[in-house]
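Heads up, the thing below is written out as structure tokens.
The complex appears here without one of its protein chains, the remainder shown in place.
Right, subunit A next:
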Amino acid sequence: MVMGTSTAARKARWAILDIIVVVYALVPVLWIASLSFKTKETLADGNFVPREWTLQNYAEIFATSEFIRPLINSIGIASIATLIAVVLGMMAAYAIARLDFPGKRTLIGVSLLIAMFPQISLVTPLFNIEHALGLFDTWPGLILPYITFALPLAIYTLSAFFREIPWELEKAAKMDGATPAQAFRRVIAPLAAPGVFTTAILVFIFAWNDFLFAISLTSTEASRTVPAALAFFTGTSQFEDPTGTISAAAVVITIPIIVFVLFFQRRIVAGLTSGAVKG
């Protein structure tokens, strides 16, 4: 009985703590969501729950190419950058975790340096370089810097995962008749999958959320991504306040991230490697 009350009290304490954390984190998001459902007249009434619900804002953003085109750009650029960064990162991380090659320390050092570099200081040179190369305002123009800045992150995360995979598994695969490529694909890659998905999520979120490069290295709808496009939103007339549509767009662009995380979260199963060796 005494035990029962103490666990109940414990549960209650934890529940309160959890609620505080969730509310603290989610209020701004809910507010944006609330704004996006409000009509233009009630936008500034200060109510948390809209008095009049409307989908007008959503209808408006999807009615123009002003939002749809950047959305396509965002999805395309972030996905391609994620794919390339993860594939390159896997190869580099595997080499770092398994092989001893000349210049390994330098490679790790340089990648750390890139990760620490303030991106704002690179915007101007990148702008000039991309102009000269004709990459300005193109998809590759954004994909390349995203890969560059996502790679250190990818390499670090992945090499930690690769290091945890016992080397003997690879030797066993070789003895079982696998080529090095087969050993990697059928034994190492499945075991590193949780790491790969974690890395993919991190890289995708980085590319998806980026505003600095998106605003500086694009000029038209040809490659402008959503975070940048939001800044250019205007109302139907010059004097109209675009708050409602911006909120709606903001809600829409958080959805892919949520979907992405939920989809891959199931694959991030901890302890997948347990049982490989005596444990």
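The rule is simple: contacts are C-beta pairs under 8 Å (C-beta built on N, C-alpha and C of every residue); 3 or more make two chains touch, one makes a residue touch a chain; residues count from 1.
As a convention for this text, contacts and distances are computed from a predicted model.
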Inset, instruction - Among "Carboxyltransferase domain-containing protein", "Carbohydrate ABC transporter ATP-binding protein (CUT1 family)", "Peptidase M60 domain-containing protein" or "Putative ABC transport system permease protein", go ahead and choose the protein name stored in UniProt for the chain not displayed. - result: "Carbohydrate ABC transporter ATP-binding protein (CUT1 family)"
Inset, instruction - Using the definition of touch stated at the top, determine which of A:Ser6, A:Asn47 or A:Thr179 touches the missing chain. - result: A:Thr179
Legend entry - Which residue of A:Val187, A:Ala200 or A:Ala214 touches the chain not shown here: A:Val187
Legend entry - Hidden partner chain, residues of subunit A it touches: 166, 168-169, 171-179, 182, 186-187, 190-191, 271-279
